[in-house]
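A single protein chain has been omitted from the complex, and every remaining protein chain is retained in its original position.
Moving on, here comes chain A:
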Amino acid sequence: MSNNIMEFRHVSQQFGNNVVLRDIDFEIEAGKFYTLLGPSGSGKTTILRLIAGFDQPTSGEIYFDGQQINDVPANRRQVNTVFQDYALFPHMNVAENVAFGLQIKGVKKAETDRRVKEALHLVQLDGYGPREITAMSGGQRQRVAIARAIVNRPKLLLLDEALSALDHKLRVEMQTELRQLQRQLGITFIFVTHDQEEALAMSDQIMIINDGTIQQSGTPVDIYDEPLNHFVADFIGESNIVPGVMKADYLVTIDGQDFECVDAGMRPNERVEVVIRPEDLDITTADQGKLTVTVDTQLFRGVDYQITAHDQRDHEWKINSIHQTTVGAQVGLAFDPEDIHVMRYNESEEDFDARLDSYEEDD
C-alpha cells in the first residue's frame, strides 16, 4: 500500500449498452513508468479519462494517494495529461500555453516565468516561448504539450498515444527522451500506446489490455518471455504458436514429438499452446534439427531475413535468421528447452503467477 499512488478497484465503464471496461483492477507504484498497451478500441483512452477525471466510472472505485477520488473533478486532481492531439490552445503562444496551469493556480508572475523557462528547457525548447503554435512542427508541439503538463509538477502524468503522430525516426528519439525525462523528474508516467515495440522499449511495467480487460501485467521481459495467453503472445512480438500436450513437468509433445522444456505445474496430458519466438529458431541442416521444415518464402529486412517454412504436418513456422537460406530447401530447426514457452488455455493471471512461483522456487 505504502508506495501506491493510484489504484483501480473493480472499475467498469459502460456507455449505454456498450461495456467498454470490465472489472479493471490495478495498482500504480509511485515513480515508475507504466505503459497501457492494447489494440485500438480496447479501452486505453477510457482508462486514462477515468484517471484524469474527465469521466466517472459506472462502477468501482478509483484511489489516488489512498483517497477515493471518484467524484473529484478533473480540475482538482494532481494529474496532468498529454493529449493524443496535443490539445494546445491555438490562441496562445508556446509560453502562454505552458504558463496556463500556473496562472490558473495563481502562481506569481516571476515564478511562473521561471518555471515555464525551466519546463521549456527540460523539453529542449529553450527560447521558443514567444513562438506561435502554428509555427511549431509536430515534434515541437509534442514537446510543448509535455512541458505544459510537467510544469505543474503533477504526481501522475498521463500520455495518450503521445508519440503516435510522429514519424518513425522522431518517435524513437522521443522515446529515449521521455524515458530520461521521467527518471529525471521522478514523476509517475502512465503512457498509452498500441505499439508494442514502443511499450517494450520504454516501460518499467506494461499492462496489456484487450476488449476492456487487463490481460497481463509485468515487466517487458516477463511479458515477452512468458506471455500468459495466445493474445499476449501474438500481440507482443512475433511468435509461432502451435498446439501441444503437456506430458509431464518439463516435457511437452508437439505433433507426437517430445521436447524438453522449462515449464511445469500443469495436469498430466493437459492440452496447451506452445510458443517459440522466430528469433529463437536457428536454421541447420535437416538431420541436425529438432524439426524438419521446407522453406516457403524469404524476405530480406536489413538486420535479418524473415523466413517462412512448413513442417510435415503443414504447421507454418516463422524464422528470423541472420543467415540466408534457399526457398524450397529442406532445413532443420534447432532450439533450446528455454526457447519453448508453454501456455495453458484460460489461465488467469493470478493462477499463472502462482504456478510460475511454485516451480521457480523449486529450482
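Here is the rule we go by: a contact is a pair of C-beta atoms (placed from the backbone, for glycine too) under 8 Å apart; a residue touches a chain by one contact, two chains touch by 3 or more; residues count from 1.
In the analysis below, contacts and distances are computed from a predicted model.
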item: Chain not displayed: protein name in its UniProt record ("ATP-dependent DNA helicase RecQ", "Xanthine dehydrogenase family protein subunit M", "ABC transporter, permease protein" or "Protocatechuate 3,4-dioxygenase alpha subunit"); value: "ABC transporter, permease protein"
item: Residue of A:Phe15, A:Phe54 or A:Tyr345 in touch with the missing chain, whole complex considered; value: A:Phe54
item: Contacting the left-out chain in the complete assembly, out of A:Val11, A:Ile28, A:Val79 or A:Leu181; value: A:Val79
item: Of A:His91, A:His168 or A:Arg267, the residue in touch with the unshown chain; value: A:His91
item: Missing-partner contacts on chain A, residue numbers; value: 49, 52-54, 73-76, 79-81, 83-85, 87-93, 96, 100-101, 104-105, 127, 129-132, 148-149, 152
